[in-house]
Structure formats: C-alpha cells, structure tokens
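Excluded from the complex is one protein chain; the other protein chains are retained at their positions.
Naming follows writing order (A, B and C), and every chain is counted from residue 1.
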C-alpha cells in the first residue's frame, strides 16, 4: 500500500532518510534501513576530508534542532572506499555531494558515477558552512543552473537538487534546476539560520554561532514551499522538514510531495521512526479508503 | 531593576505587547497593561476598514501559530475615535499603521500625529495580506527607504520600522530604514509564510491557505536576526518572536535587543504572561548580580 | 504547553431537522466539553464559526439556526460532507452545589443550554426550563427537556405555551420560587431584560454571551467585552460581571474590529 516509485527508484514506502542525519557510513545506513526507511541518503561528501565545525554542532530546542555540523565528512577518497559495495542494501541509496563551485561538483559527480548509488543529490542550500551552499552563493537561479548543468553532464543517475526554504523566491530556484536537467527537487534543507544563546555565559551555544533549523518548527514552512513548488515545476518533489508522524507525511504528500524526507524525527524516536510513520500512514490510508500513496500527491491543490 | 527606556519611552520593564495580538481596541490594551506589559502596540490600522481574511485566521501547531488575519481593522476613522483619549493608560502606547504605498503611509502618519501615541510603528513585513507588507513589495531596501522617509516627514514621534525575518539580507533593510530616519527596528514580523493542511479534507486550514509563523518555532531565527542587526545598525532593536519566558527575553537582550516584544506567548499563558516573564527575568538578573536590563543588551557579542 | 489546535474534519454522520429553521449535525469526533463551552465549526475552504455542542463525548453534535451565509452553506451539506472541529473553548456554566435551577433560553440560545440541563439533571438538580421562541414550530428539544425538567414555553404568537417572552415566564417563576441560579442564553436584548429581572429578585445568574469570534483562543482580541475576552474568560459570565459591564447590551465589535451599537 505504501510502495511507490520516485524518479524510477522503487521504494517500499515514500520515506527517505535525510542527508547528514546518520548516513556518515554504511553502519548508519543499515540501521536506518532496518528502522524501516524506504530509501537512504548518505551524508554529503566533499572533495577533501572535512572535520566540520567544533562542538556543539547541534542544539535541540523545544521545537526542533539547530545544527552547524559544517559538512564534516571523510572526503571523496574515503567515500569511494566506504560506499564501493552497496550490495548489502535492499533499499535505494542516494549519493549526496557538496562543493564550492560547479566544476568541483562535476568532478565529484564523475567519481560518484562509478558507484552504484540509485540517484545523486546536490544540496545547494546549507545555511551554515562557509564555502558551500548559501554561504557560497549557491542559492540563486544562476548558480543553481550552472551547477546542475555541470553535474548533469557527468551523471546518468536521477539528479535531485536540494534547495533552501529560506529563499523567498523558491520557485525560481526550482525552475532553474528543472530547466538545467534536474529530475527532482528536494525541498528542502534547514531553515534560517538560527541562534540559541546560553544566557548564563552569554555565548551562542553552537560553535559556529548559527545553525540551520530543522524539525517540527519548520514543517509548516516546508509544506508551503512544497505547495508552491508543485504549481511551479513538473518534476517530482521530496518534502523534507519536520515530518514526525504519519499525519505530517500525508500532509507533505497532499501538498505535492512524491516522497517524504525524515531527519530530525530520529532524534525523538530513533531510526525506528520510519516504521512508526509507515504504520501510521497505512492506518490512515486504509481508514480513508485510498489505495496508494500516489493518489494523495497534490490533492491539497484541488 | 527591569525599568528601561527605549527610544525615549519610559518602560517599567522591557516587554512590549506585539501588534495584532489583542490591541484591537482599548479594552484589549488595558488587559495587557494589567497583565504587566511595559508598553503596548495597537493592531495595525489601515486607511479603510478591513474585515480581513475569512476564518480560520489562526492555526496553532505544536511549535507556535500560523496566522493570516489579513489586517482586519476598523480603519483610520474609527481608530481616531477609539484611540482619541489614551489618558487611562500608564504605560507607553505605540501606534501601528499599514498601507499599500509610501503616500498612504504618510497620510496615516499625519493623522496619527494628532493622537497621543508614544511612538509609531510601520510594519513593512506582513507575509499574508495582498496589497500590504511583503506581498506589496515592501520588503526591499528601496521600498523601506521610500516609506520610512515619507512617514518621517509627517511624524516627530519615535519611528519604529518592523521588518521581516524571512528576508535573507535583513541587515540591508534595517540599514535602509536607519538611513531614512527610523529611530528603531522591530525584528520582527512572522516568518514564512507556512501552511497547515487538514489531511482529512486535504484543505489548507487557514482560509488564506498560508499564514505567518509566530511563537517558539521562530525564536532561534529571530535571535539570529537580532544578533546580525546589532552589528549592522546603531539604532535600538525590539526583539520580537517566540519569547515565552524570562530566559527567552534575556536571550533577546543578549543578542542585541533593547526591548522585547511578546505576542504568541499570550496564547499559552494569557495576558498575565508579561508579569510572569518579568518575574523570571528579575530572578535571573538578581541571581547573576546584574543591576539593570541595559547591562545585558548585546553581551553575546563580547 | 505545546499542543496543536486547528480544525480536524470528520464526515457528517447524521443530519436531523429539528424545526423549520434549525438542524442538528452529528459527527464522530470525540470531544468532552462542559456545558457553555463552544467549538469552532469549519466548512473546509469556506468559513468557520462558533457553535455550542448539543451532544458531547464519543459522538458530538451541533445545532444551528439558518441565518446568513455560513449557516446557509451548512444547511446545504449532506451526510458524509466533512466538517472541521476545534475546541472546546472558553469557560462553561458553574453549577456545582446547585439544587434548584432555572434555565432561560431564547431562540437558538437553546443550543448553549441543552447540555447544561442534561448535565444538571444527572446531578439531580431540579430545573425549570423557560424556552422562548417565535412560534410552535420553532420549539426546540421539547422531548429532551421534557424528560429532565419542567418546560415552560413562551411564543411570540402564543401558538405554544404562554404568549409573550421569556421574562413574562421568568418573572412569575422568580416570584414563586427561589433558584440557586438562573442560566440564560439568547439574543442580547433578552439577556439584558433577564439580567434586570435577576437583579430585581437578587437571583444569582449566569449568561452565555455572544461576541464576534475569530481565533477563539484569546489572541485576536475581537471578542472583547470590556476587558474580558469572550472566547477565553467567557462566553459565560456571572450577573455581577455583566452588571458592571460598559458594553453588555450596548456595543460589540464587528468582524473588522469596529465598535458597533447592538
């Protein structure tokens, strides 16, 4: 009942592990698969290894989480080893790469083409890592076009462009990605950035001072973005941000998402949250006499 | 201990009732004064009466609230009657006006000059009312400059420009306002907009479909905006968004706010929330051996 | 603190025509409210208005009188159509310790007090129930009240019960008996008269007051009655509170927030 296909990826349910939440290594990914995810995204990989920002890299507040991990990752060379063999997985794995410019993106994509990822995702939208994403000016239609086109030349895998809900004119970005050859939009990355201060010391808690906001706090904004994008682009959309339960996942589908990302929910319910959300979706779908998740996609536009 | 002055307004505490939360009439304002507010902002008034959007105009989610009131207000003529006599109040009252363009703003300001408001606030940042705020293009440096300059000519009252936390380059807007003669920045209005869907009917809950997000969900983003603005402008800042308790208010001050707005907290704790927050602030300030709230302003920058 | 509060819609299970102008809509939405509280009823994509519950618990019901755009749309709905509900909101009637009570309802004000009568009956409170309406056909919930209270009907045209208004009946009752409390809901001019009567007889009294409601959770300020917010502090107010009011029976705020004479 929850089976679906997204960009040709066959999924047992529409729930995708978000990039950067677990996903650092195959161990993590397996855990999320066993937790019930329909597909898995790896943590974004850069050309060189990165330690990321100093700790604290996350701060949980009463409505979600701030993070400024700073794209810590072992770099392309290590990633090529870690993900060389994906045969132990029975769900699709989505590669994620991050870089400072179109050229670097393209060279990463070229290498990733050798791996058996089912799709490739480009986050152009991280709000808290100098040299990358929004802090490298990747949140414009021009940069989106340039990067997407460059990567498109290097990959035949389904190409997902991940955009920022903080950009007022989000449709422009998505349209630029679509025109440049993207097969799907992931909407989206963390919001903000935001800041939390430890009032006793007067110091921002995150070492990078600011971090992207995820979790339930941002869900209504993501839903609105997905709703807008559904009217702006024809390619399918991943709704990602603040989904905690079956209701939230169904809301994303109704707004126009064809698949639903899940990240911060793992903080609250562990990797088993995928199974929980699936069960809740199934119960609702049954009770409301739908036959498949596809039927739900975009019905809020009727 | 909590006494402060903001733009020359003498306040018994730094807490200001946010515009549009209660504030529709003097009854409402009195209630907030009795609840312990240090100053009160009226609901924004437009030239003509407005019924606003149909219901639902608010939707409370687990992290705050969405609203799309649509600037319902009785219009200038009625407001001139309602607020003709403010002598019963013992705290400063801030007038708020909203309009579609600089000219209209100026003519409203001219009329408001006849009333005894202690200051005048210009919301250029509402995300959900066609013809006003962001939907009228008021979220640009150019529009901010034009409107602020036009109003500046008509008023000698302290002039507060209220800006949107949804604008990536928020400092640009604040600098434009400062240069155009604003005496303070209110940061800020609701975030987004966002959307909540009733999954059973597949319909967005708000009649206007989308609405601005307020409450705890947006606090970290507001804190970051205030932190950024404190480094960008010299005029004082009102930190407004998601403040629920003494800790949150102190966090805003430390980020750089000289006064702290409170709106959605009233949903959770009623108009008495001002007294509650004041008490919590006082207890913390005593325990940490500060002498005044002024000492706290901006210390997160040290 | 952090719970959501927005309408969730359910299919209408049953629609009952109570009178030529009044219908009751049953839904499978579970809400437990106390009498006098209200819910917001949403016609998805259309509009949303406050209503009293006339049935409470695992199955709920609202009873509406056709007046304007919203109730017209409501009356056009069929069984199976979706209605959104949020609430309950506000403070209900106080009846702890009461032994003898009088309920006075005018027109669709009935909807706000029928559950009160039934709850009080469960607590073995003796009830005199005064219902005022236009004519015989508009008498509401006759059977439900008959089981639990002494019903006194007043109609404008005398087609049922006494010819006259609620006060005609109430004054007689107040002369004869002493009530622990008079509970009243109806058009505001009627409530003003009832308040005056209760003052005269020094009878404790509570009134369910209508104001134009939007948010229903104490945020928008539109429902104010003096310093009170009808949606949170009310809609039920005691005689003493209304006695001091500068606005009860005189002014209210329209949808735009404009102050208008009632």
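Convention: contacts are C-beta pairs under 8 Å (C-beta built on N, C-alpha and C of every residue); 3 or more make two chains touch, one makes a residue touch a chain.
What you see is a predicted model; the values in this text were computed from it and never measured.
Note that the absent chain touches A when the full complex is taken as a whole. In the complete complex, the residue from A:9, A:196, A:240 or A:259 that touches the missing chain is A:196. Looking at A:43, A:128 or A:219, the residue that reaches the missing chain in the full complex is A:43. Contact with the chain not shown here comes from a single listed residue; of A:47, A:60, A:135 or A:171, that residue is A:60. Residue positions on subunit A in contact with the hidden chain: 20-25, 27-28, 30-31, 34, 43, 49-52, 54-63, 65, 67, 69, 72-75, 78, 82, 196, 198, 200-201, 203, 205, 207, 216, 244, 264, 266-268, 270, in rising order.
The definition used in the following text is that only the chains that are shown with their structure count from here on.
In terms of the stated touch criterion, subunit A and subunit B have no partners in common. Between the Cα centres of subunit A and subunit C there is a gap of 50 Å. Computed from the mean C-alpha positions, the centre of subunit B lies at a distance of 36 Å from the centre of subunit C. Within subunit C, contacts with two or more other chains are made by residues 2. Within subunit A, contacts with two or more other chains are made by residues 62-63.
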